[in-house]
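Dropping a structure here in structure tokens format, bear with me for questions.
All protein chains but one are shown in place.
What follows is chain A.
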Amino acid sequence: MSYGYTGSILHLDLSSKKYWIEHPPETFYRTYWGGRALGLYYMLKEMKPKTDPLSPDNLLIFAPSVLTGTPAPAMPRYTVCAKSSLTGAEGEAEAGGWWGPELKKAGLDAIITKGASTTPVYLWINDGKVEIKAATHLWGKDTGTTQKIIKEELADDKVRIAQIGPAGENLVRFANIVNELKHFNGRNGLGAVMGSKKLKAIAVRGTKPIELYNKERVSQVTKEITKRVMENPLSRDLRELGTLAVVRPFYEAGCLPSYNWTTGYFKEGENLTAETYNKTILKKTIGCYACPIRCKRVVEINESDLQVDPSYGGPEYETITSLGSSCGISDLKYIAKANELCNKYTMDTISTGMAIAFAMQCFQEGLLTKEDTGGIELTFSNKEAMLKMVEKIAHRDGLGDLLAEGSYLAAQKIGKGSEKFIHQVKKQEIPMHDPRLKIGVGLQYALADYGADHMKAAHDTYFKDKDSYGIKEMKGLGILEPVSPTDIGQNKVTLFKILDTYWSLLDTLGVCDFGYVPRSVGTMEELLEIICSTTGWKTTWFEFMKVGERSINMARVFNCREGFTTKDDTLPEVFYQNFKGGPLEGKFAINKEDFEKALKLRYELMGWNPDSGIPTSAKLIELGLDWLIEEIG
């Protein structure tokens, strides 16, 4: 009897429309668990190096984990993996919501798709029964309309739908995938890969229970965590202020990314704070499957000249800053509208905002003119222009067609020195946390296999003091000493090796980072308890950390195979310069030499060659990945 997993993985060839079910043994699940590790396993086994991400040979994998759907707090997530259309590297993104648990209840642990259909299709999985249905009538439709039509067509309102909108169909390189209109596999352009396969949606309905080894214990731990949600200041803050809680400290300190990273000082920052958001546009907060934290925002605007539909959720911190202050915009209502459009069309809001901010700076510097923009006055702070550009990118119209390639490729095309206005790692636009004040975040930006990402480890601030929450709660992983957020010495490097591994584990298990320490209420002991009670496996943190490390090394090997080297583990130049404007003026440039030294040490700590960054054979053998030794020559 298997607990936590169903034992069935669906393989689907969209070219031939053939499918089959694989039943891997228990050892497979205990080695790869799900999420990014499971996805990477198939990508490494079945995809040839140098595959064109938008060709039928790319795989597109939907992978919950052995825990997904467990009725414990913050375990709703599933990963989508493919070779990224934006970066050309390993691509992955996790989404919460309800789709992952529904797939498990439908009797599947993962879906591996390959090939491409010649006409648009959608997949209908009904309690394990698989059907490929025509979607020509859905092609070109936004996500809200598509969801409505599919639910009507299947005559079931409880169907959960993961899908792409027009941006995915138009192969916008940062198109994403959405479930329930508001939960995203956000970054890396996985929606474009789905579009290239002409796969509009995957609708799922499942009624089978997920078998748990010790249901009573899972429910007991769940109750204990739930009871503490509103007592714990961090989880309570997530409910009350959400991810936007950082806006006020960032803008008052002068590190809110603004005007395409030219300054951290945004005079109108007050307009973007969580407090203003709650007073003006927030309708309610909601949660993902079985999660008591309920941190997700839903906004509604009903004005004669501007409406925002609450079905599409509400903007989070990253969106507020990328489509807001980065573009010089402080009108929350317009940002909420841009967020709604991105959600209807399925575009990553960070990359969309940063592509527009880049174009605004090019316009300001005279590298783009009104002739290029189709008559749009593309100046910073022009909120109407920002909205128009969102539309243009999604539909690849005019300048939007160029920006839909991502800011890196757009800058290559524009030339004339515009390259200095892009801020990216491995061609992915940088998220909205300034690594000059949290250097560990910078290390993670540089090292992330899938391009700059702010969710690749906890941030430095949780470990700054001996009484910090991270230090108090994570001693079990060997985190004993505090390190200053701006320190880049060996203690910071070792701390972030541990945090990267822990986070990689969470992404493998489909556990939301906002549910457990150091970001929130659930403890490491409770997490272990839930895992053991779900699976029946007697396990320890030793095994978990190996799981996290295994995923990291698989991703690294995938990228080495694609030709990525240590030269790709970089930070944008802006972070090697001091802040400009505001209270931080003239301070905090990262020392490049120190940063490079830190990266080198990190390679060594990982068991990678310090010069090439390639995992050593010994490391791969230790992790049971000896089958990858040939891949790295």
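Please note the rule applied: contacts are C-beta pairs under 8 Å (C-beta built on N, C-alpha and C of every residue); 3 or more make two chains touch, one makes a residue touch a chain; residues count from 1.
Operating definition for what follows: contacts and distances are computed from a predicted model.
*Asks:* The chain that is not shown, which UniProt protein name from "RsbT antagonist protein RsbS", "ABC transporter permease", "Thiamine biosynthesis protein ThiS" or "Ni2+-binding GTPase involved in maturation of urease and hydrogenase" does it carry?
*Replies:* Its record in UniProt gives the absent chain the protein name "Thiamine biosynthesis protein ThiS".
*Asks:* Of A:Met47, A:Ile149 or A:Ala253, which residue touches the hidden chain?
*Replies:* Among A:Met47, A:Ile149 or A:Ala253, only A:Ala253 touches the chain that is not shown.
*Asks:* With the missing chain put back, one of A:Trp33, A:Tyr259, A:Tyr312 or A:Tyr462 would touch it. Which one?
*Replies:* If we include the chain that is not displayed, A:Tyr462 is the one touching it.
*Asks:* Among A:Glu153, A:Asp237 or A:Glu270, which residue is in contact with the omitted chain in the full complex?
*Replies:* The one listed residue touching the chain not shown is A:Asp237.
*Asks:* Decide which residue listed in A:His433, A:Lys492, A:Arg556 or A:Arg602 touches the omitted chain of the complex.
*Replies:* If we include the chain that is not displayed, A:His433 is the one touching it.
*Asks:* Residues on chain A that touch the omitted chain in the whole complex?
*Replies:* Its contact residues with the unshown chain are 233-234, 236-237, 240-241, 243, 245-246, 248-249, 252-254, 316-318, 431, 433, 441, 454-455, 458-459, 461-462, 464-469, 471, 485, 513-514, 518-519, 583-584.
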